[in-house]
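Here it is: the structure, laid out below.
Just one protein chain is left out here, and the rest sit where they should.
Here the chain labels run A and B in written order, and each chain numbers its own residues starting at 1.
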Amino acid sequence: MSTPPIGRRGFLRGALGVGALAVAGCAPGGGGQAAPSRLAAPSATASAVKGEITIWNRSGDLFKVFDAAIAKFKQAYPGVTVNHQQVDIDAKLANTLISGTDVPDGSFWDDAKIGGQAEHLYDLTDLVAPYKDQTAPYKISVNTVDGKIYGVPWDLDPGLLWYRADILEDAGVDIAGIATYDDLLAASRTIKERNPASKPIHLDKNPFLSQLWLEMLANQQGTSLTDANGKLRLDSPEYQNIFAWIRQATGDGLVTHAPYLEPADVNTLDSGQQVFVPWAIWWSFAPQNLLKTTKGKWRAAPLPAWTPGGARSGAMGGSSFVIPAKAKNPELAWLLYEYLCFKDEGIQAVYGPNSVYPGGLSTSVPSYTPALDPAKPLFQPIEALGGQDLWKVATEAAATIPAAVPIPWWWAQSVDYLGNNVQRLIEGKMSPDDVIADSAKKIQRNLIDRG
Amino acid sequence: MKPGIGQYTILGVLAAGFLYPIWWAISSSFKPPNDIITDPLTLSGPTLHNYEAMFADVPIGTGFANTALVLVVKGAMTMLFCPLAGYAFAKFSFPGKNVLFGVVLLTLMLPTLVLIIPLLLEMSALGWVNTYQALILPGSIDAFSIFWMRQTIAAIPGELIDAGRVDGSSELGIFFRVVLPVIRPGLAALAVLTTMNVYNDFVWPVVAVNDTEHQTLQVVLSTLAQNITGNRIGSDFTTVWGELLAAGSVAMVPLLVIFVVLQRHFINGILAGSVKG
Partner (left out) sequence: MRVRTWLTPYVFVSPFFLVFAAFGVYPLIFALQLSFTRWRGAGEAVFVGLGNYSYLLSSPDFWASLGNSAVLWLLIVPVQVVAGLGAAVLLANAKLRLRGFFRVAFIAPFVTPLVAMAQVWIVVFDTDYGLVNYVLNLVGLPDVGWLTSTTWSKPTLALLFLWKTTGFAIIILLAGLQAVPGQVYEAAGLDGASRWRQFWSLTVPLVRRSIAFLVVVQTLAVFQMFAEPYVVTQGGPYGSTETAGLYLYDHISASDLGTGAANSFLLVLLVFGLSLGAVRLLRPKDGTS
């Protein structure tokens, strides 16, 4: 926003005349707002702090998990009352931030959403600073806008290679031998030779998820959709690698193209058609809750690397906590999030065994590295994975996730172009070069140039 | 004119097609959550699990109460003021009429979505976020209903109204004693349409209300649906699917029952009207 802006209020005054002035004059969120404030640490001790905060979370399992963890927080900070609400965050939070009224003191939010609304959030740089060096670099980068940190980094979602242990064994494929993506193709061919009906590798049919997945593979190679200056990186060798690999896999008939855990996916997972699912840790939900005949037969391994010796994981998705600039009690919200994200007791409360997840929350891992000790599991070995110690696999993979750059505000919108073109690539309707050229042109024109 | 077998067949097939999705939703709400997607065709269970989980998770009772409150107030305003305005637009000629009716149509044509944020800013300025007046007042006298009433009242023969004038009735008297009785079927339809609109409205309530106390039914549903609609990152969507279908069933069954009970009256109203025409 460079040229001298026309004041929103000035414009309104002229347009509306005197009658509406009262309304226009008080409309918040507009030009009069000062630069986002930097939040400083509260000084009082745990037993002395007092006050009430409103905290938003999305509904579902995580709400219950956090509800239980917040109860523990209240024991540690008896003076703080937490009004914990489940709301449709995607539909509400941005609007509420813009209007500036009745904003929560803190909210859960997708990492990808934070960049677009940084102006409405507290700058948490100073508060996160003591923990910064011990937080997964990927999470720090996606919570940073213009060098300042706007979100308290919560979960890390390492990509893993989910595979059918029984089928690999029958085919004589050693999972430890799958060290690169070329190895994965070779292993898939071996399996397909034994069972021609098999289409071993899952590639997703949902454009949004396929783009999120693409970013996992890019992150694994240390890049992302844009560089640190916001310039598109689609034509880089890293993306060319990925697209060429997808074309190879689909061209050789090695791919099951199905939408994430919809009937077509669940059924081909259970039928033995799918053998490899390169996906985030949250896929662990499927064997635990959805799959029937193949429950207990799936295991997790680190992702293959793009080059021998390269990183064996990348991040796929993730969320953090934000504190709106108009929060009434931002310090208390920070204390809560510090507790949940950085304090041993809080991390235990979130990830450890609870009523929703009796074995512990196993769909992500913390992003605070001191908690990521392979020897000190937060969640238990999982029966639906044949008793595998998923914690160990996930934390070791997580440790290799490279840093990234802030996620651009237009990321979700770019799915209309990139996500759809990835689908065309998988279906053989578009070449890798065309995917790059077409997506880059459209993202540039419709999103970046209009920022 | 007795309908023939062909007509019954067509109606029967259509009715089955129309009712099947509703039956599917209600019956699936009694299935174990994971079977809903993995086993969509067969009936398993039955279980009350989805209902227990849903009642424990979301304040659906509050949602009902608030929707009912909004419905009563908005409904009363609509049933009184919209026919009145429709009457003026249909049967009076006055300077500026076309411009004013144009404004009514403009508000009808403007997508609600674009007004959400400006309206929210206004509510903030008034201190009305999280209030019943924010839920009820904006759009309480809506353009659609005025348009509909104007169309309906325009069909009344002018002589009927003139006869009322000759009797020396006041304009309000004519409205209440002549116009309203004649358009009873139209009013019955208006009542049904208003009920449905209030019942199904979620874009504005979701944004205007943050606290549990003021949530309407659709806000509750949207809270449940968030892990399903849009993009399913995360893991818990099958559980939520079951709860959503349970909540959806709870939300629609009362209306269906009311509708079944009242449809006779609703239809009789229409037939009664035809005698007068």
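Operating definition for what follows: a residue touches a chain if its C-beta (ideal position, glycine included) is under 8 Å from a C-beta of that chain, and two chains touch if they have at least 3 such contacts.
Note that this is a predicted model, so its numbers are computed, not measured.
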Under the definition given at the start, what are the shown partners of the omitted chain? A, B
Among the options B:30, B:51 or B:147, the absent chain makes contact with B:147
Identified contact with the non-displayed chain, of A:102, A:183, A:262 or A:434: A:262
Sole touch to the unshown chain from B:64, B:132 or B:259: residue B:259
Which is it among A:198, A:219, A:367 or A:423 that touches the chain not included here? A:423
Contact footprint on chain B, counting only the chain that is left out: 1-3, 7-8, 11, 14-15, 17-19, 21-22, 24-25, 28, 36-37, 40-41, 77, 81-82, 84-85, 87-89, 92, 94, 97, 100, 103-119, 121-122, 137-141, 143-144, 146-148, 151-152, 154-155, 165, 168, 170-172, 175, 185-186, 188-189, 192-193, 196, 199-200, 202-203, 217-218, 221-222, 225, 228-231, 241, 244-245, 247-249, 251-252, 255-256, 259-260, 263-264, 267, 270-271, 273-275, 277
Considering the whole complex, not just the chains shown, which residues of chain A touch the missing one? 1-3, 5-8, 11-12, 15-16, 20, 23-24, 29-31, 33, 90, 94, 97-98, 116-117, 119-120, 205, 207-208, 262-264, 267, 409-410, 412-413, 416, 420, 423-424, 446, 450
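What we mean here is this: only the chains that are shown with their structure count from here on.
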List the centre-to-centre spacing of chain A and chain B in whole Å, with centres computed as mean CA coordinates. 38
In the complex, the residues of chain B that touch chain A are 34, 37-38, 40, 57-58, 116-117, 120-127, 129-130, 206-207, 210-212, 219, 222-227, 230-240
What does chain A use to touch chain B in their complex? 22-23, 26-29, 58-62, 85-92, 95-96, 98-102, 104, 110, 206, 208-209, 212, 260-263, 266-267, 282, 284-285, 289-290, 292, 317, 363
